[in-house]
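With one protein chain held back, the other chains of the complex are shown just where they sit.
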Amino acid sequence: MVESKHKWKAWLYLAPAIILLIVFTVWPIINTVRMAFLEGYNQTAVVGGATYSFGIGNFTKVLEYKGFLTCLGNTMLLCVLTVPLSTILALLIAVCLNAIKPLQRLLQTIFFLPYVTNSIAIGMVFAAMFNMVGTAFGGENELIITSGIINNIIEFFGGVPINWINSGSSYAANMVVMVVYIVWNALPFKILILLGGLQSINKQYYDAAKVDGTPGWRVFSRITVPLLSPMLAYVVITGFIGGFKEYSSIVGIFGEDMGPAGEPGKLNTMVGFIYDSLVTQQGRASAAALILFGIIFVVTMLNMYVSKKKTHY
Amino acid sequence: MKKSLLALFMAVALCLPLFALAGCSDTTAVNDFSVPEEGFDTEKEVTITFYHTMGANLREVLDEYIVKFNELYPNITVEHKQVGSYDDVRDQIKTEITVGNQPNIAYCYPDHVALYNLAKAVVPLDSLIASTAELKRADGTTEVLGLTDEQKADFIKGYYDEGAQFGDGKMYSLPLSKSTEVLYYNKTFFDKHGLQVPTTWDEMEEVCKKIKEIDPDCIPLGYDSEANWFITMCEQYDSEYTSATGDHFLFNNQKNIDFVTRFRDWYQKGYVTTEELSGGYTSDLFTKDSAEKGNSYMCIGSSAGASYQKPDKDADGNYVFDVGITTIPQVDASNPKVISQGPSLCIFNKESSQEVMASWLFVEFLTTTPEFQADFSMKSGYVPVIKSAAEDPVYKSEFLELADGGDYIQALSVKVGLEQEAAYYTSPAFNGSSVARDQVGLLMQKCFTVSSDGDVAAAIKKAFEDAIAECEYQAG
Partner (left out) sequence: MSELQNKTMQEKDLKKVSAHQKVGKIVVKVLLYTFLIVMALIVIFPFYFMLISSVKTLPEYQRSVPTLWPEFIRLRNYIDAFNTGNLGQLFVNTMIVGIVSTILSLVITVLSAFAFARLEFKGKNALFAALLGTMMIPGELFTITNYATVNSLGWMNTYTVLIVPFLVSVFYIYLLRQNFMQIPNELYLAAKVDGTSDIKYLWKVMIPLALPTLISITILKMMGAWNSYVWPRLVANEEEYQLITNGLRNAFTDAEGNANIPVQMAAVAIVSFPLFLVFIFLRKYIMKGVSRSGIKG
């Protein structure tokens, strides 16, 4: 009696969640696959009575498109640059933090600060730091008013100012800015996780090493890193997933044009590409989303495979 | 376990037809309209909605004329809404079309109409324009539903023709108010140095060279819109740009490459800059103190933005310099071509033909009433779309005749806009025509900044190919 009442109740309690999930999660999965395989699918034209044939046209169109390949390249490059860099830096900081007593809490709080920010808002701060006010064109038309704080610092140390993000800036300079910002943004989470991991490592291992007189770097590579490997794997996997979905940090720096003035889309990413096509070309957007999903899936599996081999629990 | 998964998917499967229905139930996929036998019923109440981008001062004018419209047609209630920018209007309507709650009338650009027509949502106006059905108005007068020959002839032709640029021969919009590009020049400076105002591009090059000699730190000419420049040059050279039918994107040809190469050279010499390349409207450079580096003495920009071309006043309250306005330079001064921009009005399909006709009457009222056109022009700085507006006595005495290079600069630009009435051209419109526009604008920027160190011709050629590829992808 009580049991059957429970059953009925359980579904009642779950009803709001399940209904919303069906509408906003399950149906979209199915529909995305459907639209991805209807060649040239366009919602507006469907209203006008257009019909579409089944095929892989959306995938081939997208994969042959230079703009998409740019997005893919940008995303990959950002991932490959930022994930290792931020992980290594975070590891160093976490290990150092773990080794000190005074100021530990304060520093920990400071390192966590970038997490509680709005990536668009702080992106605008970074943009201002790298921004030259005035035009940055060579020759006759040059009219620089201020070259931005970062360039001021570079000049202070005797360097030559660089056109980081303004029109005419180089791809490498743009990338440096993006990597700096993304790493800055990614550090807090990684430090938090890694420090948590470090603090849970049994002190006995270190004491034992101390007794043996093991040198510090050996302790680090033979004890700390292996024991931390589950957290490292976690941080790397989430880092890659986040990296492949990079979007709003670029909007923060470059605005919705996703590139320096005059070169929209220069730094566009996979997610940016999906959003660009979402309103006008749903078929291609769906194909791109499935490609993104495929990449994330493969990379995650690869990561898990590697970390399983290397992880010491 | 498997059963519950199955149940889940069953549930999803059940949802599918629901969504399919929600997606297309309440829209009509007919793209034709013919005036019904019984014509318009002047007794039956009807409400129509109108989306636009008018600011508060223009809404005032609109409200005033809605009252006048209601004196003629008391049964029509006009509700209007400022939706934001032109793009906002487009995006809003585009989403509304998919659920069938689009407005009756909207501000439109040709590419918007092409987009809406993917869903076959815009009413072709031909049947309405041709209609001779008579209706009795509340003030006792009788009027035909359609346009009379005089009314048609009153429109500035280039503006009117824009409505029929969709490759299917049908008319989809009527112009409401238009602007164009004009050449603003520093009259004081030109007079002082005895310079001739250029009428052709060859003369322009000469003038730039001379100005550069006088003031080496300046950029003689600013051209706001790279895209307009490209499209206008195609028109002036009579080279291909786009087509509404068949192969859409035709702008990769030698004539176009030649003029782009030439203007790149100007840019590299510091003769010219553009909005994107200078990082702001070039009117900023035009009104800048000539003692500063990088100011300019000529500016090609929208005729509607004349007030931004006014220089600062000096300590005595006089303008630092006098502004002259004229038609932009041409390839062939005897056969001028200038762009027309600014909003047109289109009408959307609705199940009730009464609503469609009511919308038409309002559109017709706004576009063919000289007083409205004159008032709207005075408030907005746009050029009226009918010639008779210029005959309006108030408009003449309080606006056009006061035109000068200072306080009444706006009137001067409208006057120039009206005078070059025969020079307006229209570009083909299709789904993707705005992509072409964006791409040629970017193309100009890209080509201008090609470094002289490498193979310039090859870089320009590649930029053209890239632009075409981008257009093909976006529109395909």
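First chain written, first letter: the chains are A and B, and each begins at residue 1.
Everything below uses one rule, namely that a residue touches a chain if its C-beta (ideal position, glycine included) is under 8 Å from a C-beta of that chain, and two chains touch if they have at least 3 such contacts.
What you are looking at is a predicted structure, and each value in this text was computed from that prediction instead of being measured.
For the options A:166, A:224 or A:303, the residue in contact with the chain missing from this view is A:166.
Which of A:38, A:127, A:162 or A:267 touches the hidden chain is settled by the complete complex: it is A:127.
In the complete complex, the hidden chain is touched by one of A:38, A:78, A:267 or A:289, namely A:289. Interface with the hidden chain, as seen from chain A, comprises residues 2-3, 6-7, 9-11, 13-14, 16-17, 20-21, 23-29, 31-32, 35, 43, 89, 92-93, 96-97, 99-100, 103, 107, 109-122, 124-129, 131, 133-135, 145-147, 149, 152, 165-167, 184, 187, 189, 192-193, 196, 204, 207-208, 210-212, 216, 234, 238, 241, 244-245, 247-248, 251-252, 254-256, 261, 271, 274-275, 278-279, 282, 285-286, 289-290, 292-293, 296-297.
Contacts to the hidden chain, counted on chain B, fall at residues 1-5, 7-8, 19, 22-23, 84, 88, 91-92, 95-96, 98-99, 101, 278-280, 284.
Keep this in mind: only the chains that are shown with their structure count from here on.
A separation of 40 Å divides the Cα centre of chain A from that of chain B. For chain A in complex with chain B, the touching residues are 22-23, 26-27, 30-31, 40, 42-50, 61, 65-67, 134-135, 137, 139-141, 143, 166-168, 261-262, 264, 279.
The part of chain B that touches chain A in the complex is made up of residues 8, 11-12, 15-16, 19, 23-24, 27, 29, 31, 91, 94, 97-98, 115, 117-121, 219, 268-270, 273, 276-279, 293-294, 442, 445-446, 449, 466, 469-470, 473, 476.
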